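Here you go, one structure.
As you look at this complex, bear in mind that one protein chain is not there, while each of the others sits in place.
A, B, C, D and E label the chains in the order they appear, each numbered from 1.
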Amino acid sequence: MRHHLVLRVVSKLLIPFMLLFALYVQFHGDFGPGGGFQAGVIFAAAFILYALVFGIDHAREVLPEHVLRYLVPAGLALYTLTGFAGIALGGKYLDYDVLGSTPTAGQHLGILLVEFGVGVTVSAVMVSVFFTFAGRTRDVDEEDW
Amino acid sequence: MAFLDHVAILQVAVPLLAAPLCVMLPGRHLPWALTLAVSWFTLVCSIVLLAEVSAGGSIAYHLGNWPPPIGIEYRVDAINALVLLVVSGISAVALPYARRSVEHEIEPDRHGLFYTAYLLCLTGLLGVTITGDAFNIFVFLEISSLSTYVLVAAGARLDRRALSAAYTYLVLGTVGATFFVLGVGLLYMVTGTLNIADLAERLPPLAESRVVQAAFAFVVAGMGLKLAMFPLHTWLPNAYAYAPSLVTVFLAATATKVSVYVLLRFVYTVFGHEFAFIEPVLAWLVLPLAVIAMLAGSVVAIHQDNLKRMFAWSSIAQIGYMMLGLALASASGLTATVLHLFNHALMKGALFMALGGVMLRIGAVSLASVRGLASEMPWTFAALVIGGLSLIGVPGTVGFVSKWYLILAAIEKGWWLLALLIVAASLLAVIYVWKLVEAAYLQPAPQDRERVRDMPPDMLIPLWVLALANIWFGIDAGLTTSVAGTVVNAFLGGGS
Amino acid sequence: MPEAITEHYNYWLVIFLLMAGLFVTITSGNLVKKIVGLNVFQTAVFLFYISLAKLEGGTAPILTGEPERFSNPLPHVLILTAIVVGVATTALGLALVVRIRETYGSIEEAGLQEADRQDELRAAAEQGR
Amino acid sequence: MAPDMVTVIDLVLLALLCAAAVALILVRQLFAVAILAGAFSMLSAGLLVTLDAVDVAFTEAAVGAGVSTVLLLGTLALTQRRSEESRRRGTGPALLAVVLTGGALVYATTDMPGFGDPEAPGFRHVVPEYIVGSETDIGVPNIVTSVLASYRGYDTLGEVAVIFTAGIGVLLLLGRRREDEIQDEARRSGSGDEG
Amino acid sequence: MIELVQDIVSGTLLLAGAAFVLIGTLGLLRLPDFYARLHGAGITDTLGAELMLIGMMVQAGFSLVTVKLLLISLFVFFTSPTATHALANAARVTGLRPALVPEDDIETMRTRDD
Partner (left out) sequence: MWTAAAIALLVAMVMALTRAFLGPSLFDRVLAINSFGTKILLLIGVLGFLTERPEFMDIALLYALVNFIGTIAVLKFFRYRNLGLSSPAAARPENRK
């Protein structure tokens, strides 16, 4: 997409907003629609746009595969560990009440952690799935077209 | 933290935590070691759970400390403790065996991912079994199903048909799961709850509701797809035949059992078999289908050349036995189902393990390729024979015990023909097992095949553990029948 | 009868959608289209759940301080989970399709079955040696 | 007036969804299938908004517009664009299965609580506690978030595990391999094919 | 009083926008070929959408909603023409032929550009 100047400029303009929006959705999920999953998808979408316009190799430089390899499990691990934290602090699994000084504070902290875990895993999985699909080329068979 | 207070959740949460860790582990041995450790840990958990509930009580664990209908609850009673034992036990036995087999069948740089998928599958199956929440069943069912598709497709390195098998499985499995969700949604619509115990309380007054009837139909159809109930079995033979050996062992022994458990749970706990509309469905739909599965599965198995496929078809027939017991809805019938659930895991586990060994040594598992192999791999084939005998139902093996109860149940109802059909299906099993024995023991080895050694000990020992379990639980059926008795009491006694 | 229509029109349309999705899934010979059909089928089930959560005169379940009638949030949560499961299945299914295309050279079910049959015959021939 | 309009929108969107589904049955070009799938997702997002399920609509919108279409196109790029749409096999049994499914559901609708009926059990049991609890126990205005992350947080954990599984699965199926592995496989399949 | 003005202004904008959306889409449906349809889509995506969004903004007054609407209109203002531009470009590069232009003219267009 070397010649698409308009596209490149508009995308460059748009991507920061998408990332911001993803953060907004991630942390505003308590009040409005949205949450970790949606934020993760939007974050991944911003990345996909970047990869589409600037090429996947550039995108891989920004988010290398070995980093993704750790991000994919990190979110799930964070979620599970939040659950174990409930046990460690004397409650049940995934019991957020015990995480904070008051039950409500604990709930807030728990939800924050958990949603963050969801966001990380979802965005990392989506990006790596896209990379896997887009990074795979095949010999172009003309008759298929 | 007291281990005993949290066993129920640790059973599922530990493998779930291990899965993301496993991806990060480098090399081939560490992922395997982690998976092995986790499997044994879950085995310990399920033994503890079974010991706690075998008195007839049940354990409840409230996730997030929310009381049941609000939050999700784990509830363990005799039946799911038994299924948990089957799943974790097979996993614990299969993993020592897995190392060489996986090294042989999976690309070296994919072992971490492969074991992660395996751990997720284990998590999913355990999660489905232990949970007391209808929607949670769906979520964990999908964890196990998705990882199963991946695991089956991993067999593509040796045979590309694994891919098409995985695809078919994916489509049918997803349709099945979606049917199940639809059924749960209908139930939620009329009761306002998802908790299984709560559902069981709120459903009886609604027995006449058409919504409940439709919900029953969808749950049965959905689970029927997942457990390969005839005629919804089409995905199974290829999926089992072309999956990597470890996956076949694990799936054949556990995945369908868990689905059978879910069906039992829904038919007997949630709906209660006394519901006016359920009895005719069991008697006129499930029962004939089960009989057809029993006979047709065995007949098709006779005509198979690929041994893995042969035993896959035999699995369809064996699922027929389980469904038959379920459909008979009597104490002995249910006992037979519960016993067979346990026993079939032992026999199929042993059989597929042995075949995995053959695969390792000669790279093929067709009738022709095992000709004369018994003299070269005596231990493997001895175990194979034990598994085969158990499959037939020879006295002294576990297969006999469950079939005995099944025939008893048929005779109790005065259905002599049915009893005869059960015996006939067993005789069909004799034919295909004999074909295998004949090829391996009586026919000469082909000239162009190099002589091979028997399986290495780290694979033989797990195989023989299962083979001996087939005999042990066949001679001393006390433990299993007492658990089955508790289950049956809970289902038929307190089910109103 | 008109009562029955006004009360359930939503469900009927959803049911039609569900049937269409299931039909595509079962009959389509193309592997990609099957997955899309599966998606439609699942979406119909999601819409079913959301329909049963709808409350006449209710609003979205977000507290605003004033007492209000809310639609049922629980099915929303369940369907959020189910959508994620659907996406996961789609991604995996498509990945499988890509692999199938690479190994079989076809993404038509008929071609696949034919190839599988050929494999079978070849395996049999090999054994017969 | 206003609620009626919402009902009309709801009906029109549903009808459009059905039309899109029928179009999906008819269309043969895979690319058009992908496009229709996109339209389908947008329509259902709109419908979900009219049904008050904003969180779900948000998800559907994000997934449909951001990921699904791209993935579908990525698959088509790696496979082929035109569906040869082989002869439909076994339409009879398929139709039977579909009609049975639909029939069972239509049969069930006759006993269902009406659409939007406040007396439906879903509104009486459990859910009132969520609505009160979301404010008092958790202090989160969005009830969906509090149910999702806390009351039924365990389901969400499962959901993350599912998406993780999918990621692992795609990597296992399509992940890039080292060069020697590819050669190894080529050798293997080469000898297998000739045999 | 202010509310009345607000209602009238936003109503006018909204209805004008809706009219443009309708006309544009009618063009999308009825015009003879892809390049002509681009124009129809253009009207919908820019003029129609912007007018409607401004109408909504007027209605919403000063609030977070207005900010969001403003952002939406900005993004739509940038992305829609870009998408259309890219699409037209792709169509031309791929060799999609306008229905209303004679064959020869296209040839000259080709040779001149490439």
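In this section, a contact is a pair of C-beta atoms (placed from the backbone, for glycine too) under 8 Å apart; a residue touches a chain by one contact, two chains touch by 3 or more.
Note that this is a predicted model, so its numbers are computed, not measured.
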Give the labels of the shown chains that the missing chain contacts, considering the complete complex. A, C, D, E
Among D:Ala57, D:Ala94, D:Val126 or D:Val144, which residue is in contact with the omitted chain in the full complex? D:Ala57
Residues of subunit C in contact with the chain not shown: 59-60, 62
Going by the touch rule given at the top, which residues of subunit A touch the chain that is not shown? 1-2, 7, 11, 14, 17-18, 21, 25, 32-34, 38, 42, 45, 48-49, 51-58, 130-131, 133-137, 139-140, 145
Absent-chain interface as seen on subunit D, which is shown: 1-2, 5-6, 8-9, 12-13, 16, 19-20, 23, 27, 29, 31-32, 35-36, 38-39, 42-43, 45-46, 49-50, 52, 54, 57-58, 61-62, 65-66, 69-70, 73-74, 76-77, 179
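Here, only the chains that are shown with their structure count from here on.
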Farthest chain from subunit B, going by mean C-alpha coordinates, please. E
If you count the C-beta pairs in contact for each pair of chains, which pair comes out on top? C-D
Based only on mean CA positions, could you tell me how far subunit D sits from subunit E in angstrom? 30
Distance between chain centroids, defined by C-alpha means - subunit C, subunit D (Å): 6
Note: subunit E sits from subunit C at a C-alpha centroid distance in Å of 33
Where subunit D touches two or more other chains, by residue: 54-55, 59, 63, 67, 71, 74-75, 78, 80, 101, 105, 110, 112-113, 120, 122-123, 126-127, 130, 141-142, 144, 148, 150, 152-159, 161-166, 168-171, 173-175
Which residues belonging to subunit A are in contact with no fewer than two other chains? 31-33, 37, 72-73, 76, 80, 83, 93-94, 96, 122, 129, 132-133, 136, 138
In their complex, what parts of subunit D are in touch with subunit B? 101, 104-105, 107-108, 110-113, 120-127, 129-130, 133, 150-155, 157-159, 161-162, 164-166, 168-169, 171-173, 175, 177-178, 181, 185, 188-189
Along subunit A, where are the residues that touch subunit D in the complex? 25, 29-35, 37-38, 41-42, 44-45, 48, 52, 72-73, 75-76, 79-80, 83, 93-94, 96, 103-104, 107-108, 110-111, 114-115, 117-118, 121-122, 124-126, 128-130, 132-138, 141, 144-145
Touching residues of subunit C toward subunit D in the complex: what are they? 4, 6-24, 26-30, 32-33, 36-37, 39-40, 43, 46-47, 50-64, 69-81, 83-85, 87-92, 94-99, 101-102, 107-111, 122, 126
